[in-house]
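Every protein chain but one is kept in place in this view of the complex.
Chain IDs A and B follow the sequence of writing; residue 1 opens each chain.
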Amino acid sequence: MKRYRTWTLTDLVNDVWLDSFTTGGDRLHLGQAQNWSIRKRTLRGGLRDGVDVIEVTNGALSYSILPTRGMGLHSGRYRGIDLGWNAPLHGPVHPRHVNTTERGGIGWLTGFDEWLCRCGLASNGPPGEDVHTDRHGQTRRDLLPLHGRIANQPAYYVEVRVGLDSPHELCVTGQVEEGGLFHPRLVLTTTYTTIPGSNRIVIHDHVENRGGQSAEMQLLYHCNFGPPLLEAGSRFAVPIREAAPISASAAGGIATFDTYAGPVAGFAEQVFCIDPLGDSAGHTLAMLYNHARDKGVVLRFNRQELPCFTVWKNTAALEDGYVTGLEPATNFPNFKTFERQQGRVVVLPAGGHWETTWSIEAHDGAAEVSGVLAEIVSLQAQAKAILHRTPHARFAVAP
Amino acid sequence: MKRYRTWTLTDLVNDVWLDSFTTGGDRLHLGQAQNWSIRKRTLRGGLRDGVDVIEVTNGALSYSILPTRGMGLHSGRYRGIDLGWNAPLHGPVHPRHVNTTERGGIGWLTGFDEWLCRCGLASNGPPGEDVHTDRHGQTRRDLLPLHGRIANQPAYYVEVRVGLDSPHELCVTGQVEEGGLFHPRLVLTTTYTTIPGSNRIVIHDHVENRGGQSAEMQLLYHCNFGPPLLEAGSRFAVPIREAAPISASAAGGIATFDTYAGPVAGFAEQVFCIDPLGDSAGHTLAMLYNHARDKGVVLRFNRQELPCFTVWKNTAALEDGYVTGLEPATNFPNFKTFERQQGRVVVLPAGGHWETTWSIEAHDGAAEVSGVLAEIVSLQAQAKAILHRTPHARFAVAP
Partner (left out) sequence: MKRYRTWTLTDLVNDVWLDSFTTGGDRLHLGQAQNWSIRKRTLRGGLRDGVDVIEVTNGALSYSILPTRGMGLHSGRYRGIDLGWNAPLHGPVHPRHVNTTERGGIGWLTGFDEWLCRCGLASNGPPGEDVHTDRHGQTRRDLLPLHGRIANQPAYYVEVRVGLDSPHELCVTGQVEEGGLFHPRLVLTTTYTTIPGSNRIVIHDHVENRGGQSAEMQLLYHCNFGPPLLEAGSRFAVPIREAAPISASAAGGIATFDTYAGPVAGFAEQVFCIDPLGDSAGHTLAMLYNHARDKGVVLRFNRQELPCFTVWKNTAALEDGYVTGLEPATNFPNFKTFERQQGRVVVLPAGGHWETTWSIEAHDGAAEVSGVLAEIVSLQAQAKAILHRTPHARFAVAP
């Protein structure tokens, strides 16, 4: 059995709280690995006042985790390459400054500046009134805010765990809850794991229905990238079974849907819904890579757990957030009522759970990027991609 | 005159703030009483980050007061018996995480996990638009959120007072305000008092209209109980003059309205409105007691001050908050417009006030429970209870 050293940073049930925490290669010897560290502190000032951040570096790859914002990843960096984006605000933003009901239900945007932001858990997608019939035959009406609650819920449990045996795992685990009377009680337990010197973060998410009745769940991983991975001539690649633009606006960009323009002030966002091809076990992957094809970021996921893959192209001006989102998910980012009709809302029985393991990799060499492209081409060889040029009833609400 | 030792914990006007505070039998000798203490600290992490709590124990009975949440009581415990309930969230919840406008005005539920939560002060009951004619003949339209503002307002003054003469009173006083331009300015001054070794908390509430015009007031004490007081076969008892279910759903449970079922997943809440009988001075009481009739909790109040008594039965799954609310109040929890029509909204002139003294008692013996039942039977002897089997125009808005 592997041995670990474990620290509890936050545990509300047992009244545990650490104001700050540091461990690293200078304190804990893990064979050859030295340049790693895990550090927790609380940010002060502006919209970030009171936001806890856990900064992890494995010596090559570093990232910051936000327990205060649903255990999202605020930023990432690999050997000098920024992996995130520049949102048009000074974040991260404490949930107390986010009013989900503002601007007709899109107030969530006020806090959105993460590299990886979860959209869920009871719902995601645009705001609106979800009218549906529950299992008792009763009509229910729920007002859903944009992209749900989880990104603005603080973790009630946070733990750091370091593997004492090789390969030495650097793990941060957090538990975040969507609760409250007359609301589904869903608990996310997430663990981010990396190995000293590696180019990868492994994400294990476990969502449990702790309520006494069955509950619906939606989870979309909003992974956001800006320069230098995103630039004029950058592309994304993913093995496609079937894909379609989500709107007439996106349909206008279908001819160049997998390539990116440089920043264009006023660019209207384009969203593409993709049903990816995977191997026999469901494993698949997607990559964003730069014009020179020597830098890339790869998401590896399993379509049995995350069957929907969405690409969000928002190549607006740099000042307005020049960004693309690569978004593996349980569903497409349509309104929940539609996704339910399409059978793309997970239903968890009381006490039931859903889980997935996926990863983010960074690459900084042409050979590596080519290697990943070859993997994608190999999966695509199974079938010719069906690419709808206009919105399709399976992927988007009719306008 | 009785002598007291007094500490000011918070006083915004005079810029007083104590980060933490402790007193108790080991520091201040009060005759025989030793196992008492009063302690203030600030909780950290999760939704509770920044919530002040004052923990009081008198040696037999302990409870925690939340200055940050309108001086509500978060939990209570008497000789090993939990007096509160298990809400489906990790509270207490800082008001900054409560958005009253969410979900069509029921966002208040996100913060609701107290043992005793006040609903008020300008309004309580369900959300909606209160259209009414003010005293100048003008039509006013107010959007009211579920159960008002007071539970999410932090105290601006907090004081601890210990009686140096027998019986030694352990008192915590707080002042909480609902204010703001063009809003009624109502100030709650509450004092919780207990005596070392006793089974009782005495609550004195004083609500003052500090505005320059008359103002309306509603106050409902949402006292919530779960296991072990609530279980299959638990009952409530109260001397009844007249009572009715608040809805068709509650009417379905009228045959067993004073007994409780065990946890049932998906149980639809039932609410009963009760006009209680009191003695000639208005004194009355209500009790919740367990199946074995050897544990009970008693509310003693005065129907001249709190004429309305509501029982909320929410015997859903344990995970969803298996709970009952016993709720003495100035009104029933119907929408304010209806309560005004029924003459159940208090009007305070400028500078005027309303006050009440009531108490919560815990009992852990069959003889004690029987004794309280005898008191209730004795009051009931005045008149036969009028029990409406369907919603009645005096108690509930017609569907």
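Note that contacts are C-beta pairs under 8 Å (C-beta built on N, C-alpha and C of every residue); 3 or more make two chains touch, one makes a residue touch a chain.
All values derive from a computational prediction rather than experimental measurement.
The residue from A:88, A:126 or A:262 that touches the chain not shown here is A:88.
Among the residues A:97, A:149 or A:295, only A:97 touches the chain that is left out of the figure. The hidden chain makes contact, of the residues B:12, B:131, B:232 or B:347, with B:12.
Check B:185, B:241 or B:388 against the missing chain and you find that the one touching it is B:185.
Within the complete assembly, A:49 is the residue of A:49, A:129 or A:355 that touches the hidden chain. By the touch definition given at the top, chain B reaches the unshown chain through residues 10-13, 17, 19, 50, 95-96, 99-101, 136, 142-143, 145, 153-156, 177, 179-183, 185, 210-213, 350. On the side of chain A, the interface with the absent chain consists of residues 44-50, 87-90, 96-97, 99, 101-104, 106, 109-112, 263, 265-266, 314, 316-321, using the contact rule stated above.
Just so it is clear, only the chains that are shown with their structure count from here on.
If you average the Cα atoms of chain A and of chain B, the two centres end up 42 Å apart.
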